[in-house]
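Of the protein chains in this complex, one is absent; all others appear in place.
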Amino acid sequence: MSDPNIEGFELEKGFKGMAKDTGSDQTMFKGVHWGKAMMWIFLLSDTFVFSCFLIAYMKGRSSTPAEWPNPSEVFALDAFGVPVPLLLIALMTFVLITSSGTMALAVKYGYEKNRKMCGYLILATALGGLTFVGMQAYEWSKLIHEGVRPWSNPFGAAQFGSFFFMITGFHGTHVSIGVIFLFIYCYKVFAGHYDKGKRGWFTKMKGDYVEVEILGLYWHFVDLVWVFIFAFFYLW
Amino acid sequence: MHVGIIFFLIILGSVLFHIFTPWYWTDIASNWQGMDDTITLTFWIGGGVFVAVCLFMIYCLFKFSYKEGRKVEYKPEDKKLEKILTWATTLGIAALLAPGLIIWNQYVNVPKNALEVDVMAWQWGWQYRLPGEDGKLGTTKVTNINDENPFGINVDDPFGRDDILVQSDYINLENNKPVKILLRSVDVLHNWYVPQFRSKMDAVPGIVTFYWFEPNKIGEYEVLCAEYCGVGHYAMRGGVEVQSTKDYNVWLSEQETFQDLIAKNETLEFEDNKLAKNNNINLKQDIYKEE
Amino acid sequence: MSDEHENKSGYQAQSSETIHAQSSEAITGSGSGIAPDMDYVRPAELPEQDLYHPHSFIEKWVFCQDAKVIGVQYFLTAVFTGIVGLILSWLMRLQLGFPGLAGFITAEHYYQFVTMHGMIMVVYFLTALFLGGFGNYLIPLMVGARDMVFPYVNMLSFWMFFVAVVVLMASFFVPGGPTGAGWTLYPPQTILEGTPGHGWGILLMLISLSLFVIGFTMGGLNYMITILQARTRGMTLMRMPLTVWGIFTATVLAMLAFPALLVSSIMMTLDKLLGTSFFMPTILKAGEVLEYGGGSPILFQHLFWFFGHPEVYIVALPAFGIVSDLISVHARKNIFGYRMMVWAIVGIGALSFFVWAHHMYVSGMNPWFGFFFASTTLIIAVPTAMKVYNWILTLWRGNIRINTVMLWCLGFIVTFVNGGITGIFLGNVSVDVPLSDTYFVVAHFHMVMGIAPLMVIMGAIYHWFPLVAGKMLNEKLGKWHFWITFLGAYSIYFPMHYLGFIGVPRRYYEMYDSPYMTSGVGLNEFISTAAFIVGAAQLFLVFNIIKTMKTGKKAEQNPWKANSLEWYTSTVPPEHGNFGDRLPVVHRWPYDYNVPGAEQDYLPQTAAPSEVAHTEVEKT
Partner (left out) sequence: MEDSKKREQSGSTHKIGIYLWIWGLLFVLSFFSYLVDWYQFQGMLRWSLILFFMFLKAGLIMAFFMHLYWERYALVNVLLWPMTAIVCFICLMIAEGKYTLFSRLFYFFVGG
């Protein structure tokens, strides 16, 4: 997204620009902060992790002769006495997308050095993430209450529970880690660390608003994974 | 100088070792001559490349070893040479791949008249099942396996009743008759492998795998487990005897069918029950006596 | 820029002169300001990296953020695990060559040794050594960076690896011992009774692997971003030494392949601990049906080899890269076909994600996969062959110094070509059928990814020792080391192929009671004897290092007359920050040896075009 003017180097768009960037010295991703490049590559690696989980799930589900429980019924929730399919999941999706939107805006205001807005939006994102984790905890406890276990379940193929707990658990872990960092960054924004370029106590790196974008990438990725989980686990 | 000589001797030694080795494959006893031929072909092409590359390297050592002020070629790239080498290599690779794929195509397409043999593996042993008069094997299930139904045949499957059961590590096969080996395992991975037949496949619990071959040499062969399956892996052996049709039929007629086994079990059970009843009576009498 | 730099305790700000010098450079476009236009190199895009300099012994040598120290730490830890792996291999060979001689080696122990030897050598030794060891040390130096881009994460990476090694080693001391499931850890037997170490052993193995993956990811991000985003001025991708290309591509592979290992470890841990059935079908053990059902063991194999095949190239590609540099330096000739070499490395890396199931031809997977995987596998042979041609064409019309380093390279070529060609046997699906799971496979992969990379490691040690320690290793001892290792290793693995032809299956604790396998007795005794000698011969290196450190000749700045940047540091060995006040500016590729018209037989990468205007430089 950053498209800076680099001295002695004319930036071009498209594949021609790509060939030129790749063939140039010093950096390949022109104007991309080291941390941001690192986060992107990390997310690429993490994509492979989730892909492997989902591929395993797909293979496991398609090769079991036992009947696969109908997610639409299993994840239904009673609203005013009527079972609504996937209600909770729909709400969770809503919450996560909302938080993704607030994060995107936080990044925008971060770059505009709007400390207050950026901070409040990160806080909103963190609260959204927290709500999501809470809803997931509720969903887990509900299923466990209904007798779904990682090793068996009353609805059909035993792998249903295994994959459900593993994949949503792994995703939930990502969300939780994200929430922790969101709160930390929220504090750092409000305390003005990024305005002053204060060094972090852990890595001793200088603070900069680009860190908000890096965290934003992570958060959007978590949302992205949820899109796939939603499609493959709940809708299939 | 001597460095080049030693390397030359290594290459020479490798070639000579290959020619005079007393350790080479066992006499083939199945239809997979094509595999051996492809290996031979790969040896010629691959071995040729190996020798050529190494000899070239040794030549360079002799010719261009360090001399102060030697004139060295400065030529970063040679498009033409690189192109020639690429295409030559591609051609060689294609020449190796083609027969490989053709034979694989035969390997995965089982002839229609092949005799199906169910090979059941467990830690650590084998047993075999042949189709009965209907020519079909019954379905099985691991959970059905018990003392009375050692193969786990589904009792309500009509095809299973006449299946011939060989509860032994050894099996007999008919010469010049294609065999489709159906492998299944009740616990971990195994692999039913007879080196002389050249072919092999893993037995995987939860599914049935297959391969086929046509034995064409009468004799006895050892079966090895070729997939690591726990501490008993190395001791998991069996045997095959390839027989003429006449001998084979004699052997076949001596084998027990599933039906026979059920009948025998029922008799046994009946006798067991009777025995048990008698025992009970005896026991009771004993108790009375003691009192 | 210098104004806003906080000069807090703990941060040694770059001297303001340096920064001013750099910014004035940025304006004039070259170092001195009076150089002609032809020497123009774009000004720096990024400000100087701000480094955290250590101020205590612990920060300098233990929890150190300097990539060079981390590299050495990685190296030593990996070598330690390698020695453990070597001892295990001795024990295995003792049992195979002379069964019953060492009564304490039971079948359980034997399988534990096999497993731990395999896992240690592939993951904890070779991967860690090449990427963690050589990668950390050489990447910043070779691309002209002050350090890795995230020194702190880099430090964590090593310590995570260290913990992984500790957990792995701990599994030798837990009840039941380490896992004996074979290094491929195929379920279901891995976590079932009947396999040694199916309790604690396998759990610790899986945990250790997961830690390794996490640790490696942290390191790998560093290597990638340093190479992509922190090169010095003038250092284009196509001017990087092939060592960096090899390590870089291997790192990319690792970043994308290790996730599959992580996922399969997690799933297997759950199978073991919670009783899920990802990989576990209905199983009958000792007359009882276990509480598993519906899982698929082959799924694990796919996941494992989706990691496992790139892993082979994770080990091989750095070796390819390093050996290219060594050959070029010591043959005093440019590497032949540099661009082809780069594309071959990248192509091999990319293709390696499409060939994994050639390890599974006889695993009972969908048989039609054989066609696909045989084709992709043999396609990989083409770029690999091109690399071999280019190595020997680099020797052609060169001026070859036949010293210890070159000997190791020659040994690499012989063993690698040999192992590569047996790879064509195994990749070609129907040829694989009779040979898979026999000693042919064992011989093949030891030759191609055991001995060949080891040759490169040894060559690299002799080559870069002067840089790391500032002293030259003894040549005579080095030659003894080479010849015994090379001849011994070759005579271990070359004849071993023929055991496979007989049909001897691998992972047999003991194999002599079959009539046609008895013929292998003599051969096995020979192989075992050779193995003991080769292992012991490594003491030459240990002795050489000790001797050199005590009485060795001090190394000059650039003892091999090489071109690449690591030899042009401010001090030998390089200090923290590598290049003193000013980062080098690169004007050419690192292979300008014996350029016609040049006074010396080498032109450093930093030689400006105006300095060498009278030469006939073709490629820059």
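Order of writing sets the labels: A, B and C. Residues in every chain begin at 1.
Assume a contact is a pair of C-beta atoms (placed from the backbone, for glycine too) under 8 Å apart; a residue touches a chain by one contact, two chains touch by 3 or more.
Please read these numbers as outputs of a predicted model, since none were measured by experiment.
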Counting contacts across the entire complex, name the shown chains the missing chain touches.
A, B, C
Considering the complete complex, identify which of C:90, C:306, C:320 or C:540 is in touch with the unshown chain.
C:306
List the chain A residues touching the unshown chain?
1-6, 11, 13-15, 17-18, 21-22, 28-33, 37, 40, 44, 47-48, 51, 55, 58-59, 61-65, 72, 85-86, 90, 93-94, 97, 100-101, 103-105, 108, 111-113, 208, 210, 213, 216-217, 220-221, 223-224, 227-228, 230-231, 234-236
For review purposes, identify every residue of chain C that touches the missing chain, sorted by number.
1, 4, 45-47, 256, 296, 298-299, 302, 306, 353-354, 357, 365-366, 368-369, 372
For chain B, residues in touch with the removed chain
136-141, 154, 157, 159-160, 182, 184, 206-209
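To be clear about the criterion, only the chains that are shown with their structure count from here on.
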Separation of chain B from chain C, taking each centre as the mean of its C-alpha atoms, in whole Å:
34
Just the number, please: Cα centre separation of chain A and chain B in whole Å.
48
Using the touch rule from the top of the page, what residues of chain C touch 2 or more other chains?
294-296
For chain A, residue numbers touching 2 or more other chains are none
Provide the residue numbers of chain C that touch chain A in the complex, in ascending order.
4, 6, 8, 10-11, 26, 29, 41-46, 50, 52, 149-150, 152-153, 217, 220-222, 224-225, 228-239, 255-260, 262-264, 266-267, 270, 274-278, 291, 293-296, 299, 302-303, 306, 586
Which of the residues in chain B come into contact with chain C in the complex?
3, 6-7, 10-11, 14, 17, 21-26, 32, 34-36, 38-39, 42, 46-47, 49-50, 53-54, 56-57, 60-61, 64-67, 70, 72-78, 81-82, 85-86, 89-90, 93, 96-97, 99-101, 103-105, 107-108, 122-123, 142-143, 145-146, 183, 186-189, 191, 193, 195-196, 198-207, 209, 222, 224-234, 237
Contact residues on chain C for chain B in the complex?
107-108, 111, 180-182, 186, 188-189, 192, 194-196, 281-285, 287, 289, 294-298, 331-334, 336-340, 362-364, 367-368, 370-371, 374-375, 378-379, 381-382, 385-386, 388-389, 392-393, 395-402, 407, 410, 413-414, 417-418, 421-422, 424-425, 428-431, 433-438, 483, 487, 490, 494-495, 498-499, 501-503, 505-511, 514-516, 519-520, 523, 591, 593-596, 601, 616, 618-619
